[in-house]
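A single protein chain has been removed from this complex, and every other one stays in its place.
A and B label the chains in the order they appear, each numbered from 1.
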Amino acid sequence: MDMSGEYRLDLPRAQVWEALNDPDVLRACIPGCEELEQTSDTTMTAVVVQKIGPVKARFSGEVELVNIEAPSGYTIQGEGKGGVAGFAKGAADVRLVEDGDGTLLSYEARAQIGGKLAQLGSRLINSTAKKLANAFFENFRTHLSGRAGKSDA
Amino acid sequence: MGQLKLSVNGRAVSRDVPGETLLVDLLREHLRLTGTHVGCDTGQCGACVVHVDGRAVKACNVLAHAVAGSQVTTIEGLADGGGLHPMQQAFNENHGLQCGFCTPGMIMSGVDMVQRYKAAGRDLDEPAIRHELEGNICRCTGYENIVKSIQSAAARM
Partner (left out) sequence: MSTGIGARVRRKEDRRFITGKGRYTDDIRNDNQAYAAFVRSPHAHAAVKGIDKAAAEAMEGVIAVLDGHQLTGDGIGNIITGWAITSRDGSPMNIGAWSALATDRVRYVGDAVAVVIAESPALARTAAEAVAVDYEPLAAVAQPVAALASGAPQVHDNVPGNLVFDWEIGDEARADAGLAAAAHVTEVEISNNRLAPNAIEPRSAIAIHDEAEDHYTLYTTSQNPHVARLVLSAFYNVAPEHKLRVIAPDVGGGFGSKIYIYPEEITCLWAAMKTGRSVKWTAERSEAFMTDAHGRDHVTRARMGFDKNGRITAFKVDTIANLGAYVSLFATATPTYLYGTLLSGQYDIPAIYGTVKAVNTNTVPVDAYRGAGRPEATYLIERTMDIAAREMGMDPAELRRINFIKAFPYQTQVLLNYDSGDFPALLDMAQKAADTAGFAQRKAEAAARGKLRGIGYSTFIEACGLAPSAAAGSLGAGVGLWESAEVRVNPVGTVEVLTGCHSHGQSHETTFAQLVSDRFGIPIENISIVHGDTDKVQFGMGTYGSRSGPVGMSAVMRALDKVEAKVRKIVAHQLEASEDDIEIVAGEARVAGTDRKMAWHEIGLAAYTAHNLPADMEPGLKEGAFFDPVNFSFPSGCFICEVEVDPETGVTEIVRFVSADDFGTIINPMVVEGQVHGGVTQGIGQALLEQVVYDESGQLLTGSYMDYCMPRADDVPSYAIAHGCTPSPNNPLGIKGCGEAGAIGAPPAVINAIADAIGTDDISMPATPQKVWEALHRARPAVAAE
């Protein structure tokens, strides 16, 4: 399924871009993220716990940043293996556009699930994926507004 | 988790089973009462229906420890002595079963619905029986004779 969304952030684009490339920020903002370790400039390994419908699973997988066009955007893509629960993979094209003092963040994301997740959770995956995408970017905005507050102080 | 104590088919049972043990596994694996069946893993098919304190319960959806102290009745304990319960009798008379796998759940659900309707003074007619059987799936009989069986037993219970 495909999702898209747009957020306005009260931070200059360079700071938003920096945050988008900061594993600590990503770890804090990805819903259910238990571990996230940088393995190279553009790759990370992650462990994420998610519940989709009746299936709860701990996904371990790789996250990769591609199509990097600093500071205007990248594609973040990942694939997680959830054991018998199946697998999930997804990618999001993230664009940053300057908007006065702030930054307009927009994304277009695609997700796919397989195995037990698909068998038991396919009815719920659209709404769940939307919810997770929203949660990430809401977390991201909250996290950054904390920073903006700090820099103000 | 400690000792689980309950009554099954009128006999006191005391077992040390892990906390995650389902009631259906207690019955089938620990007590070897294999008349209670497992036909699905999502609580829909009703092959595992037993009575807990007189009410129909899907034994695949209940932890054994959650019914500690309760009176559990399974298909094996439905009839008094060596005879047949009127519902069992009716299933035989009306050809309410073919492969027999869903049958224990059907019979236990049937007894429960007749008792509930009688207690509430409501008429258990054919549409009501069909509606009440929402949680019991049969692949063999097309339900026709299950409905007749329950109707017939209701008149005798």
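Going forward, contacts are C-beta pairs under 8 Å (C-beta built on N, C-alpha and C of every residue); 3 or more make two chains touch, one makes a residue touch a chain.
In this text the structure is predicted, and so the values were computed from the model without any measurement.
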item: Selected residue (touches chain absent from view) among B:13, B:52, B:66 or B:137; value: B:137
item: Sites on chain B contacted by the missing partner chain, in the whole complex; value: 20, 28-29, 32-42, 44-45, 47, 74-76, 78-79, 84, 88, 91-93, 95, 97-104, 107, 126-127, 129-131, 133-134, 136-147
item: Contact footprint on chain A, counting only the chain that is left out; value: 83-84, 86-87, 112-116, 118-120, 122-123
